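Then we have subunit A:
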Amino acid sequence: MTVAAKLEEVRKIYRTGGVEVHAVRGVSLEIESGAFLSIAGPSGSGKTTLLNLLGALDTPSAGTVRIGDRTTQGLSARTLADFRNTHLGFVFQTFNLIPVLTVRENVEFPLQLQGVAERGERRRRVDELLGEVGLHGLAERRPGELSGGQQQRVAIARALVKNPTLVLADEPTANIDSETALEIMRLMQQMNERRGTTFVFSTHDPLVMRHATRLVRLLDGQVASDERQGGLRHDT
Partner candidate 1 sequence: MTPETLPGRLGWLATLRLAWRNLRRNKRRTWITAVTVSLAVLLLQLSIAVMIGVERQSYDNLINYQTAHAKLYAAGYFENREELPLDYTLTDLEALQASVQQVSGVAATTPRLAFQASLSDGVDQVACFGTGIQLAGSDTEVFRIPQAIVAGEYLRPGEEGMLLGSGLAELFDAEVGDWLTVLTKTRDGAYEALDLPIVGIVGTGNPVIDRNTFLVSLETARYMLDLQEEATEVAVRFSLGAREMATLRALVERVEQLGYEVKGWREAEADFLAFAAMKRLGSVAMLSIFVVLALVGVTNTVLMAAFERTREVGMLMAMGLRGGGVRKLFLTEGALAGLLGGAVGSLLALVLIAYLASVGINITALYGEMDIGYPVKDRMYAALEPLTLVVVWLATGLAAAAASLYPAARASRRPPVEALRHA
Partner candidate 2 sequence: MPRRRIPLLRLAWRNTRRHMRRTLLTVTAVTVAVAALTYGPAHVTGILGDFLDSYARTESGHVRIRRDGYTARERFMPVYLNLPRVDELVAAARAHAGVEEVLPRIKAPVLVDGAGSNRGGLLLGLDLERETGYLDPAAMVAEGRLPDPGSAEILVGRLFAEKLQVSVGDTVVLLAQTAYRSLGGLSAVVTGLAASGMAQFDNTILIAPLDQAQELVDLLGGSTEILVFMDDPEAARALARVLQEELDPLVPGGVEARSWKDEGMLASMMQVAEAAFGVILFIMLLMAALIIVNTMLMSVMERTQEFGMQAALGMRRGDIVALVLAEGLVIGMMGAVAGGVLGSGFALWLERTGIDIQSAAKAIDLPFQGVMYPDWQLRFVIAAAALGMVTAVIAALYPAWRAARLTPAEALRT
């Protein structure tokens, strides 16, 4: 079993106005390649913080975060940026698409950042992914013209387009209705199986966490439970 990411005794302390907030306190976790892992917990339990640490968006106050074969400690902002660029994909609760770019351009963006120079190559990969997430006809639309579910599909396509080691999705279904949420979960599941991409997503919705093959429950910044489970499927 290869390991996609590994946390060892990770702590994160925020200091704001003299008050210390211990957002994550001593979490150790090994995430195997190809996992479809859910981080569950109530609001404020540290899910976002943990995902940010896993996503090299932030560095821990103590402990180590290892993604693939690298730790994020002591890396410069620029190195972290490059690292995210090559290894990580992100999906957010609020989609965070670039409103002035079309759907195709949004998905193409990480490839441009990665330095995939050849336009035809970029096009091919983008169109392939748009097909996979079921947005074929909407390539020329702007994000503002799409529904929440559609926007989240674009975000997923964007996260996947560069074949990252790990996709981190922070409450990807929190801003959409429950029916669409299921569709999004199904899409992520498909991608996980078809491409073998490791997914870590956070949620506080019991229905959503049931899709995971491994469920890590957080409470007050600590792992409350870590269980493997079947992973709910909706086969069509």
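On the choice of candidates, all candidates are chains of the complex that A comes from, given by their letters.
General observations
Just so it is clear, a residue touches a chain if its C-beta (ideal position, glycine included) is under 8 Å from a C-beta of that chain, and two chains touch if they have at least 3 such contacts; residues count from 1.
Bear in mind the structure is a predicted one, so any value in this text is a computation, not a measurement.
Checked against 1 or 2, the single candidate touching subunit A in this complex is 1. Across the complex, subunit A meets candidate 1 through its residues 52, 55, 57-58, 77-78, 81-86, 88, 90, 92, 94, 96, 98-101, 109-110, 112-117, 158.
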